[in-house]
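The complex is shown incomplete by one protein chain, all other protein chains being positioned as in the whole.
The block that comes next holds subunit A.
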(Lines give C-alpha, C1' and ligand atoms only; values in the text may rest on other atoms or scores of the structure.)
Protein backbone atom coordinates (compact mmCIF):
# COMPACT_ATOMS: atom_id res chain seq x y z
CA UNK A 1 0.00 0.00 0.00
CA UNK A 2 1.30 3.41 -0.91
CA UNK A 3 1.23 5.72 2.06
CA UNK A 4 0.10 9.22 1.25
CA UNK A 5 1.15 11.86 3.72
CA UNK A 6 -1.28 14.76 3.80
CA UNK A 7 -0.39 16.16 7.20
CA UNK A 8 2.39 18.59 6.36
CA UNK A 9 0.90 21.25 8.63
CA UNK A 10 1.57 18.95 11.61
CA UNK A 11 5.13 18.35 10.54
CA UNK A 12 6.92 17.86 7.27
CA UNK A 13 9.59 15.47 6.01
CA UNK A 14 13.11 16.80 6.28
CA UNK A 15 14.41 17.68 2.83
CA UNK A 16 17.33 15.36 1.93
CA UNK A 17 19.49 18.41 1.18
CA UNK A 18 18.76 19.70 4.66
CA UNK A 19 20.06 16.55 6.35
CA UNK A 20 23.02 16.64 4.02
CA UNK A 21 23.80 20.25 4.93
CA UNK A 22 23.60 19.46 8.65
CA UNK A 23 25.99 16.53 8.76
CA UNK A 24 29.28 18.48 8.60
CA UNK A 25 28.07 20.49 11.61
CA UNK A 26 27.76 17.30 13.63
CA UNK A 27 31.14 15.94 12.50
CA UNK A 28 33.93 18.37 11.59
CA UNK A 29 32.41 21.69 12.62
CA UNK A 30 31.32 20.65 16.07
CA UNK A 31 32.68 23.50 18.21
CA UNK A 32 30.69 25.57 20.67
CA UNK A 33 30.13 28.97 19.03
CA UNK A 34 31.13 30.62 22.30
CA UNK A 35 34.57 29.00 22.25
CA UNK A 36 37.27 31.35 21.02
CA UNK A 37 39.41 28.74 19.28
CA UNK A 38 39.20 27.57 15.68
CA UNK A 39 36.36 25.07 16.21
CA UNK A 40 34.33 27.66 18.06
CA UNK A 41 34.97 30.35 15.46
CA UNK A 42 33.94 28.03 12.64
CA UNK A 43 30.63 27.31 14.35
CA UNK A 44 30.13 30.97 15.16
CA UNK A 45 30.64 31.94 11.54
CA UNK A 46 28.16 29.32 10.36
CA UNK A 47 25.52 30.58 12.80
CA UNK A 48 26.15 34.21 11.78
CA UNK A 49 25.84 33.40 8.09
CA UNK A 50 22.63 31.48 8.66
CA UNK A 51 21.25 34.43 10.60
CA UNK A 52 22.09 36.80 7.78
CA UNK A 53 20.57 34.58 5.10
CA UNK A 54 17.38 34.08 7.09
CA UNK A 55 17.02 37.76 7.99
CA UNK A 56 17.13 38.70 4.31
CA UNK A 57 14.11 36.54 3.49
CA UNK A 58 11.81 38.78 5.54
CA UNK A 59 13.60 42.06 4.99
CA UNK A 60 15.01 42.07 8.52
CA UNK A 61 18.40 43.04 9.86
CA UNK A 62 20.73 40.28 10.89
CA UNK A 63 20.64 41.19 14.57
CA UNK A 64 16.85 41.03 14.59
CA UNK A 65 16.76 37.22 14.37
CA UNK A 66 16.78 35.16 17.59
CA UNK A 67 17.17 31.42 17.16
CA UNK A 68 14.90 29.31 19.38
CA UNK A 69 14.04 25.66 19.91
CA UNK A 70 10.95 25.97 17.69
CA UNK A 71 7.68 27.75 17.09
CA UNK A 72 6.37 27.24 20.60
CA UNK A 73 9.40 28.84 22.21
CA UNK A 74 9.32 31.70 19.68
CA UNK A 75 5.67 32.40 20.55
CA UNK A 76 6.31 32.16 24.29
CA UNK A 77 9.32 34.45 24.05
CA UNK A 78 7.44 36.99 21.96
CA UNK A 79 4.43 37.21 24.22
CA UNK A 80 5.96 36.82 27.66
CA UNK A 81 9.08 38.74 26.66
CA UNK A 82 7.14 41.77 25.42
CA UNK A 83 4.50 41.64 28.16
CA UNK A 84 7.01 41.49 31.00
CA UNK A 85 9.29 44.12 29.51
CA UNK A 86 6.47 46.60 28.88
CA UNK A 87 4.14 46.06 31.79
CA UNK A 88 4.89 49.56 33.07
CA UNK A 89 3.32 50.91 29.89
CA UNK A 90 0.20 48.80 30.09
CA UNK A 91 -1.21 45.38 30.76
CA UNK A 92 -3.58 44.83 27.90
CA UNK A 93 -2.97 42.33 25.10
CA UNK A 94 -5.11 41.56 22.08
CA UNK A 95 -5.09 38.25 20.27
CA UNK A 96 -7.62 36.06 18.49
CA UNK A 97 -9.63 33.05 19.51
CA UNK A 98 -8.16 30.94 16.71
CA UNK A 99 -4.46 31.14 17.59
CA UNK A 100 -2.29 28.09 18.03
CA UNK A 101 -2.11 26.86 21.62
CA UNK A 102 1.46 28.14 21.85
CA UNK A 103 -0.08 31.64 21.77
CA UNK A 104 -3.40 30.94 23.47
CA UNK A 105 -2.00 29.09 26.45
CA UNK A 106 0.73 31.68 26.86
CA UNK A 107 -2.00 34.31 26.98
CA UNK A 108 -3.79 32.31 29.68
CA UNK A 109 -0.54 32.27 31.63
CA UNK A 110 -0.20 36.04 31.23
CA UNK A 111 -3.74 36.52 32.48
CA UNK A 112 -2.69 34.78 35.68
CA UNK A 113 0.21 37.22 35.84
CA UNK A 114 -2.19 40.14 35.93
CA UNK A 115 -2.48 40.96 32.26
CA UNK A 116 -5.79 41.44 30.55
CA UNK A 117 -6.26 39.65 27.24
CA UNK A 118 -8.91 40.33 24.61
CA UNK A 119 -9.61 37.34 22.36
CA UNK A 120 -11.06 38.64 19.11
CA UNK A 121 -13.80 36.49 17.61
CA UNK A 122 -13.79 35.36 13.98
CA UNK A 123 -16.61 35.09 11.48
CA UNK A 124 -17.68 31.89 9.72
CA UNK A 125 -14.89 32.45 7.23
CA UNK A 126 -12.40 32.29 10.07
CA UNK A 127 -11.39 35.92 9.85
CA UNK A 128 -11.20 38.59 12.49
CA UNK A 129 -12.80 41.94 11.84
CA UNK A 130 -10.64 45.05 11.67
CA UNK A 131 -13.42 47.02 13.29
CA UNK A 132 -13.34 44.66 16.25
CA UNK A 133 -9.61 45.15 16.53
CA UNK A 134 -9.93 48.92 16.30
CA UNK A 135 -12.54 48.85 19.06
CA UNK A 136 -10.45 46.59 21.25
CA UNK A 137 -7.39 48.82 21.08
CA UNK A 138 -6.86 50.81 24.26
CA UNK A 139 -4.21 53.23 25.41
CA UNK A 140 -2.79 50.49 27.64
CA UNK A 141 -2.65 47.86 24.88
CA UNK A 142 0.98 46.83 24.62
CA UNK A 143 0.80 43.90 22.23
CA UNK A 144 -1.37 42.62 19.41
CA UNK A 145 -0.73 39.01 18.40
CA UNK A 146 -2.57 37.78 15.32
CA UNK A 147 -1.46 34.71 13.43
CA UNK A 148 -0.57 35.01 9.78
CA UNK A 149 -2.26 31.86 8.51
CA UNK A 150 -4.25 29.42 10.58
CA UNK A 151 -2.80 25.95 11.09
CA UNK A 152 -6.17 24.20 11.01
CA UNK A 153 -8.07 26.01 8.28
CA UNK A 154 -5.32 27.86 6.46
CA UNK A 155 -7.32 31.10 6.70
CA UNK A 156 -5.17 34.20 6.32
CA UNK A 157 -5.71 37.17 8.59
CA UNK A 158 -5.53 40.75 7.28
CA UNK A 159 -1.94 41.20 8.42
CA UNK A 160 -1.16 44.19 6.22
CA UNK A 161 -4.24 46.08 7.40
CA UNK A 162 -3.49 45.28 11.04
CA UNK A 163 0.06 46.52 10.53
CA UNK A 164 -1.28 49.76 9.05
CA UNK A 165 -3.70 50.23 11.91
CA UNK A 166 -1.01 49.67 14.51
CA UNK A 167 1.28 52.22 12.89
CA UNK A 168 -0.82 54.77 14.73
CA UNK A 169 -0.70 52.88 18.02
CA UNK A 170 2.26 52.14 20.31
CA UNK A 171 1.32 48.46 20.73
CA UNK A 172 3.77 45.99 19.22
CA UNK A 173 2.54 43.66 16.51
CA UNK A 174 3.42 39.97 16.73
CA UNK A 175 2.38 37.40 14.17
CA UNK A 176 2.74 33.63 14.37
CA UNK A 177 3.90 32.85 10.83
CA UNK A 178 4.75 29.20 11.54
CA UNK A 179 2.38 28.00 8.79
CA UNK A 180 2.67 30.95 6.42
CA UNK A 181 6.42 31.41 6.25
CA UNK A 182 7.84 29.76 3.16
CA UNK A 183 4.57 29.88 1.22
CA UNK A 184 3.64 33.54 1.47
CA UNK A 185 6.21 36.26 0.78
CA UNK A 186 6.67 38.28 3.96
CA UNK A 187 8.35 41.65 4.33
CA UNK A 188 8.26 42.76 7.95
CA UNK A 189 8.76 46.39 6.99
CA UNK A 190 6.00 46.56 4.40
CA UNK A 191 3.66 44.75 6.78
CA UNK A 192 4.77 46.68 9.86
CA UNK A 193 5.40 43.52 11.83
CA UNK A 194 7.43 43.86 15.04
CA UNK A 195 7.76 40.20 15.98
CA UNK A 196 7.31 37.05 13.91
CA UNK A 197 7.57 33.35 14.81
CA UNK A 198 8.84 30.59 12.53
CA UNK A 199 9.46 26.87 13.06
CA UNK A 200 11.84 24.79 10.92
CA UNK A 201 9.99 21.47 10.96
CA UNK A 202 7.00 22.95 9.14
CA UNK A 203 9.15 23.87 6.15
CA UNK A 204 11.09 20.62 5.68
CA UNK A 205 13.71 21.55 8.25
CA UNK A 206 14.58 19.66 11.42
CA UNK A 207 12.48 19.58 14.57
CA UNK A 208 13.74 21.49 17.58
CA UNK A 209 14.72 24.76 15.93
CA UNK A 210 13.01 27.94 14.86
CA UNK A 211 13.40 31.66 15.13
CA UNK A 212 11.76 34.79 16.40
CA UNK A 213 12.17 38.01 14.46
CA UNK A 214 12.25 40.96 16.85
CA UNK A 215 12.40 44.49 15.44
CA UNK A 216 15.41 46.39 16.73
CA UNK A 217 13.61 48.86 18.98
CA UNK A 218 11.26 46.34 20.61
CA UNK A 219 11.69 46.01 24.34
CA UNK A 220 11.83 42.32 25.22
CA UNK A 221 13.11 40.37 28.20
CA UNK A 222 14.55 36.90 27.70
CA UNK A 223 12.68 33.75 28.57
CA UNK A 224 15.76 31.59 29.03
CA UNK A 225 18.51 33.12 31.14
CA UNK A 226 22.13 32.04 31.24
CA UNK A 227 25.02 32.60 28.85
CA UNK A 228 25.22 35.56 26.52
CA UNK A 229 24.13 33.79 23.37
CA UNK A 230 21.75 35.47 20.90
CA UNK A 231 22.83 38.89 22.14
CA UNK A 232 21.61 38.06 25.61
CA UNK A 233 18.05 37.47 24.47
CA UNK A 234 18.09 33.66 24.45
CA UNK A 235 20.64 31.76 26.51
CA UNK A 236 21.76 28.22 25.72
CA UNK A 237 24.40 26.66 23.50
CA UNK A 238 23.27 27.27 19.93
CA UNK A 239 21.86 24.26 18.08
CA UNK A 240 24.37 24.83 15.29
CA UNK A 241 23.47 21.88 13.06
CA UNK A 242 19.77 22.62 13.54
CA UNK A 243 20.32 26.26 12.59
CA UNK A 244 22.19 25.20 9.45
CA UNK A 245 19.31 22.84 8.66
CA UNK A 246 16.87 25.70 9.12
CA UNK A 247 18.93 27.90 6.82
CA UNK A 248 18.95 25.25 4.12
CA UNK A 249 15.21 24.68 4.48
CA UNK A 250 14.64 28.42 4.23
CA UNK A 251 16.72 28.67 1.08
CA UNK A 252 14.88 25.81 -0.58
CA UNK A 253 11.52 27.26 0.49
CA UNK A 254 12.38 30.63 -1.01
CA UNK A 255 13.51 29.12 -4.29
CA UNK A 256 10.47 26.89 -4.68
CA UNK A 257 7.78 29.13 -3.23
CA UNK A 258 6.08 30.11 -6.45
CA UNK A 259 5.83 26.62 -7.93
CA UNK A 260 4.68 25.17 -4.62
CA UNK A 261 1.90 27.71 -4.23
CA UNK A 262 0.59 26.84 -7.69
CA UNK A 263 0.93 23.12 -7.15
CA UNK A 264 -0.83 23.09 -3.77
CA UNK A 265 -3.63 25.29 -5.06
CA UNK A 266 -4.16 22.85 -7.90
CA UNK A 267 -4.23 20.00 -5.34
CA UNK A 268 -6.97 21.76 -3.42
CA UNK A 269 -8.99 22.35 -6.52
CA UNK A 270 -8.57 18.80 -7.75
CA UNK A 271 -9.58 17.34 -4.42
CA UNK A 272 -12.69 19.48 -4.18
CA UNK A 273 -13.57 18.75 -7.80
CA UNK A 274 -13.55 15.04 -7.02
CA UNK A 275 -15.71 15.53 -3.91
CA UNK A 276 -18.11 17.56 -6.04
CA UNK A 277 -18.21 15.09 -8.89
CA UNK A 278 -18.78 12.16 -6.54
CA UNK A 279 -21.70 13.92 -4.95
CA UNK A 280 -20.75 13.67 -1.30
CA UNK A 281 -22.10 16.15 1.19
CA UNK A 282 -19.22 18.39 2.26
CA UNK A 283 -18.23 21.99 2.95
CA UNK A 284 -14.89 23.76 3.07
CA UNK A 285 -14.16 25.33 6.42
CA UNK A 286 -12.82 28.83 6.05
CA UNK A 287 -12.33 31.31 3.28
CA UNK A 288 -10.94 29.22 0.42
CA UNK A 289 -9.97 32.22 -1.63
CA UNK A 290 -7.84 33.83 1.02
CA UNK A 291 -6.03 30.96 2.62
CA UNK A 292 -2.70 29.21 2.81
CA UNK A 293 -2.25 27.12 -0.32
CA UNK A 294 -1.29 23.94 1.54
CA UNK A 295 -4.15 23.62 4.02
CA UNK A 296 -7.61 22.33 3.18
CA UNK A 297 -10.12 21.76 5.96
CA UNK A 298 -13.34 20.02 4.98
CA UNK A 299 -16.47 19.02 6.86
CA UNK A 300 -17.93 15.72 5.68
CA UNK A 301 -21.48 15.86 6.93
CA UNK A 302 -22.80 12.68 8.44
CA UNK A 303 -19.38 11.34 9.42
CA UNK A 304 -17.38 11.67 12.59
CA UNK A 305 -13.74 12.63 12.94
CA UNK A 306 -12.47 9.56 14.76
CA UNK A 307 -13.99 7.11 12.28
CA UNK A 308 -12.77 9.22 9.37
CA UNK A 309 -9.21 9.33 10.68
CA UNK A 310 -9.04 5.63 11.47
CA UNK A 311 -10.39 4.70 8.05
CA UNK A 312 -8.11 7.13 6.25
CA UNK A 313 -5.14 5.78 8.15
CA UNK A 314 -6.11 2.21 7.24
CA UNK A 315 -6.26 3.32 3.62
CA UNK A 316 -2.73 4.67 4.01
CA UNK A 317 -3.71 8.32 4.09
CA UNK A 318 -2.29 10.45 6.88
CA UNK A 319 -4.51 13.45 7.57
CA UNK A 320 -5.62 15.05 10.79
CA UNK A 321 -8.51 16.57 12.62
CA UNK A 322 -6.80 19.91 12.93
CA UNK A 323 -4.03 20.86 15.22
CA UNK A 324 -1.68 17.97 15.91
CA UNK A 325 -0.46 19.73 18.96
CA UNK A 326 -3.23 18.82 21.35
CA UNK A 327 -1.06 15.88 22.33
CA UNK A 328 -2.87 12.99 20.74
CA UNK A 329 -6.39 13.88 21.72
CA UNK A 330 -9.24 14.58 19.37
CA UNK A 331 -10.68 17.41 21.42
CA UNK A 332 -13.10 19.61 19.56
CA UNK A 333 -11.14 22.14 17.57
CA UNK A 334 -11.19 25.56 19.22
CA UNK A 335 -10.77 27.07 15.78
CA UNK A 336 -13.89 25.48 14.34
CA UNK A 337 -15.79 26.25 17.53
CA UNK A 338 -14.81 29.90 17.14
CA UNK A 339 -16.06 29.87 13.56
CA UNK A 340 -19.26 27.86 13.85
CA UNK A 341 -20.17 27.57 17.51
CA UNK A 342 -19.78 24.49 19.63
CA UNK A 343 -22.99 22.84 18.45
CA UNK A 344 -22.19 22.88 14.77
CA UNK A 345 -21.99 19.51 13.10
CA UNK A 346 -18.77 20.65 11.48
CA UNK A 347 -16.96 20.34 14.80
CA UNK A 348 -17.43 16.59 14.73
CA UNK A 349 -16.91 15.89 11.07
CA UNK A 350 -14.02 17.97 9.80
CA UNK A 351 -10.72 16.75 8.40
CA UNK A 352 -7.60 18.73 7.60
CA UNK A 353 -5.59 17.78 4.55
CA UNK A 354 -2.28 19.58 4.23
CA UNK A 355 0.09 19.27 1.30
CA UNK A 356 3.83 19.41 0.99
CA UNK A 357 7.09 17.97 -0.24
CA UNK A 358 6.69 14.75 -2.20
CA UNK A 359 2.97 14.95 -2.85
CA UNK A 360 1.93 14.35 -6.45
CA UNK A 361 -1.27 15.04 -8.35
CA UNK A 362 -1.77 11.31 -8.58
CA UNK A 363 -1.55 10.92 -4.81
CA UNK A 364 -4.06 13.69 -4.32
CA UNK A 365 -6.52 12.01 -6.66
CA UNK A 366 -6.08 8.68 -4.97
CA UNK A 367 -6.56 10.26 -1.57
CA UNK A 368 -9.64 12.12 -2.75
CA UNK A 369 -11.27 8.98 -4.15
CA UNK A 370 -10.42 7.01 -1.02
CA UNK A 371 -11.90 9.77 1.09
CA UNK A 372 -15.06 9.69 -0.97
CA UNK A 373 -15.33 5.93 -0.52
CA UNK A 374 -14.93 6.23 3.22
CA UNK A 375 -17.40 9.07 3.50
CA UNK A 376 -20.01 7.16 1.51
CA UNK A 377 -19.48 4.11 3.66
CA UNK A 378 -19.74 6.04 6.92
CA UNK A 379 -22.74 8.07 5.87
CA UNK A 380 -24.64 4.97 4.83
CA UNK A 381 -24.29 3.47 8.30
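Remarks
Here, a contact is a pair of C-beta atoms (placed from the backbone, for glycine too) under 8 Å apart; a residue touches a chain by one contact, two chains touch by 3 or more; residues count from 1.
Assume contacts and distances are computed from a predicted model.
Between the names "Cysteine desulfurase", "Tryptophan synthase beta chain", "Protein-methionine-sulfoxide reductase heme-binding subunit MsrQ" or "DNA replication and repair protein RecF", the one given in UniProt for the chain missing from this structure view is "Cysteine desulfurase". Across the entire complex, the residue among A:53, A:184, A:318 or A:378 in touch with the chain not shown is A:318.
Contact with the undisplayed chain is limited, among A:39, A:119 or A:369, to A:39.
Among A:64, A:152 or A:238, only A:238 touches the chain that is left out of the view. The residue from A:227, A:302 or A:332 that touches the chain not shown here is A:227. Along subunit A, the points of touch with the absent chain fall at residues 3, 5, 7, 10-14, 16, 19, 23, 26-27, 30-32, 34-40, 69-73, 75-76, 100-102, 105-106, 108-109, 199, 201, 206-209, 223-229, 235-242, 309, 312-313, 318-321, 323-328, 330.
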